[in-house]
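There's a structure below that I have some questions on.
Here the complex is missing one protein chain, while the rest keep their positions.
Lettered A, B and C in written order, each chain numbered from 1.
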Amino acid sequence: ADLGRLLVRCQDQPGIVAAVSTFLTAAGANVVSLAQHSTAPEGGTFFQRTEFHLPALPAALPDLHARFAEQVAAPFQMDFTLTDAAHHQRVALMVSRTDHCAMDLLWRTRRGELPMTVAMVISNHPDLAEEVRSFGVPFVHVPATRDNRAQAEARVLELLAGNVDLVVLARYMQIITPAFLERVGCPLINIHHSFLPAFIGAGPYAKAKQRGVKLIGATAHYVTAELDEGPIIEQDVVRVGHQHDTPDLVRLGADVERAVLSRAVRWHVEDRVLRHEGTTVVL
Amino acid sequence: ADLGRLLVRCQDQPGIVAAVSTFLTAAGANVVSLAQHSTAPEGGTFFQRTEFHLPALPAALPDLHARFAEQVAAPFQMDFTLTDAAHHQRVALMVSRTDHCAMDLLWRTRRGELPMTVAMVISNHPDLAEEVRSFGVPFVHVPATRDNRAQAEARVLELLAGNVDLVVLARYMQIITPAFLERVGCPLINIHHSFLPAFIGAGPYAKAKQRGVKLIGATAHYVTAELDEGPIIEQDVVRVGHQHDTPDLVRLGADVERAVLSRAVRWHVEDRVLRHEGTTVVL
Amino acid sequence: ADLGRLLVRCQDQPGIVAAVSTFLTAAGANVVSLAQHSTAPEGGTFFQRTEFHLPALPAALPDLHARFAEQVAAPFQMDFTLTDAAHHQRVALMVSRTDHCAMDLLWRTRRGELPMTVAMVISNHPDLAEEVRSFGVPFVHVPATRDNRAQAEARVLELLAGNVDLVVLARYMQIITPAFLERVGCPLINIHHSFLPAFIGAGPYAKAKQRGVKLIGATAHYVTAELDEGPIIEQDVVRVGHQHDTPDLVRLGADVERAVLSRAVRWHVEDRVLRHEGTTVVL
Partner (left out) sequence: ADLGRLLVRCQDQPGIVAAVSTFLTAAGANVVSLAQHSTAPEGGTFFQRTEFHLPALPAALPDLHARFAEQVAAPFQMDFTLTDAAHHQRVALMVSRTDHCAMDLLWRTRRGELPMTVAMVISNHPDLAEEVRSFGVPFVHVPATRDNRAQAEARVLELLAGNVDLVVLARYMQIITPAFLERVGCPLINIHHSFLPAFIGAGPYAKAKQRGVKLIGATAHYVTAELDEGPIIEQDVVRVGHQHDTPDLVRLGADVERAVLSRAVRWHVEDRVLRHEGTTVVL
């Protein structure tokens, strides 16, 4: 408890680390961990994640925020967030019929492995209702098809509005429109299969099989208007061979998908992931 | 010594394993290892690799070949090869300026890790002459540019004709024409970088960096008329992060490239790789 | 359906593969896959796993077994098993308080990823009763401590007798006595953490942390009278660093443990694992 997290981003320039750490020390905080990154030796963008211990943090936070904004963020033209690590992010999962990713996140959250609260699960199919509710998590069925997309998205936005800090597409097979992204007001993380090289379109595991690929993988990324082109948070692969048929590839792919997604979500809710143009910095 | 290798490929049908193994047993051979694969439970293509021990194999091979052709291959309409494992394949390396793949193959061959003979190294640059020759391997400089492609390929074909069983493109940066492939008379293995997802065109490491990829990899494949689209023999990846700049990615990629290429070449010269349509079976 | 599995083990000698495959072909079976291994070029032990398709297999199996015993197994002095792949093995899980391995096996079985039936879960603690029963699997609480070991083992043997083909120790923290092993009448698979190098005794993750290990792993093995020294079925590792504290290592270790255990159990129930002296052959 009393663990705070400060994330900053600004144009790289001399004196940032000194200014931030001097501010925290003066405020009575002790730096517990500090990671930083600059995108270039000269003229790059600077990122820093600082965890600090400050007695009675919850009470001190508003004032600390105001003073940091004025004394440090303003002169350095910084973007920053200042949060209490004890405050769990509220997360909505969206899922279609394939359950492995959503179940893995619910399970890990219950085991205490993911510092977050699953606020709700939204699905365009009713299939997973019972299983989700056995975790004590609300399940909402919002039928979605090509024909009622606008209406379905409006219903989902209504459910999410003001209620969540993050949406995880845990194998949600409907398209997310740019209009939805503009209005949702929080980041979305998606998971999808990945191959070397990529196999575009339907049936990618079957195509990978035809080409004799030896590795199948998964990528977790932030959702942007360009489908499956958002900044990558995490990736992993598993080795396969000619002895695996397409259903084997799907099964092995499922294991990689849930491992990669759970790591990406964990890093996000621990405030480790900073977005920058098309990429991420994981501190 | 006296270790033979029999590779067969045919339409899958009952009795193949029995026919092959009964033939070998009757011929006085002892099966040392046997691996097989069928592409489908019904109506697939069948592949088998058998290693066997037969006293005085070199003397017995021509007769064994003739009898297998008549007694087994003909009735089952099999493709087959029958080789003496002691007979090393002769391999030509083609390389441009980047030396890590060619050096790794030369080094492993000298250490006895690759059962093959490097017959020659052909390069479109003179840079590696001295280093290659220190391994006791002939180095031939064949300048190749867009403008003299036909002439350069003719010169290379002249050098290879009848002299090699395999060509390895160990980071050879010139395009190989379909005309060359038709005339070369032996398989070619190529190595190239790979990513999840793929980044097409020039500067792939820089593009991967911009997207925040967490894994970079390499693919070894047979060369076909479709550039970089041939059947995959082997792949691997290495984990990277935001802290790696583009030169780091290139350096780490080089390590994966040489590991993947040396495994692919090893499996090929051990007669483990069977091609089938766009894929491979590695037995 | 109608998929049979034949496992054989005998002294290596010429003609085994031919005899087995000729027998199957004559019986009207089609070999679907065949894998074999010999422990030495001369005088080794030979192992073979053959999957075959035979119409109306369930009805044909008893007669096939009797004829194989007489015509092939007897002359070659073979051990063999002949099974119907459609017949799922009955598996008992034994677990203490830590649930990740048992839950993973129950979950994968329900998803159809593991071709087996979980016949019961036995625990020396009542904690997991509700969760196990939600999978429709009987849960039996058999309190076990140092003081009542003989009595507790007798109770467990009573539950298992005649009911199961395999016992999986899915993080069962009580010692298994040699007397129990002699009487249980089926194989046991255990999972435990593993490190390079090994850290013996209590608190291995803390010891690994003190030494700065960069990889933590898990080993699944058959249980023998020598504690944690039985033949290894599967192993894997995950990369760690100084930034991980001991609870992180435990959490990451749990992920490796369940992945390794589920693979080992899967291979066992698919009749892929042959034991030989202190080792295994996974075909």
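As a working rule, contacts are C-beta pairs under 8 Å (C-beta built on N, C-alpha and C of every residue); 3 or more make two chains touch, one makes a residue touch a chain.
Since this is a predicted model, take the numbers as computed values, not measurements.
**Q** So which of the visible chains would the left-out chain be touching?
**A** So, taking every chain into account, the missing one touches A, B, C.
**Q** Hey, which of C:Gln11, C:Ser134 or C:Gln210 is the one touching the hidden chain?
**A** C:Gln210
**Q** Thinking of the whole complex, not just what is shown, which of A:Thr22, A:Thr145 or A:Asn163 touches the missing chain?
**A** Only one listed residue reaches the unshown chain, and that is A:Thr22.
**Q** Spell out, residue by residue, where the missing chain touches chain B.
**A** Counting only chain B, the missing chain is touched by 33, 100, 103, 107, 111, 113, 134, 243, 251, 255, 259.
**Q** In terms of residues, what is the contact footprint of the unshown chain on chain A?
**A** Residues 12-18, 21-22, 24-25, 28-38, 41, 53, 239 of chain A touch the chain that is not shown.
**Q** Spell out the interface residues on chain C facing the chain that's missing from view.
**A** 37, 194-198, 209-215, 217, 219, 228, 231-237, 241-243, 277-282
Quick note on the criterion: only the chains that are shown with their structure count from here on.
**Q** Starting at chain A, how many touch steps does it take at minimum to reach chain C?
**A** Contact-graph shortest path, chain A to chain C, evaluates to 1.
**Q** Between chain B and chain C, what's the gap in Å when you average each chain's C-alpha atoms?
**A** 37
**Q** Can you give the whole-Å distance between the Cα centres of chain A and chain B?
**A** Centre separation, chain A to chain B: 41 Å.
**Q** Can you list the chain A residues in contact with two or more other chains?
**A** 243
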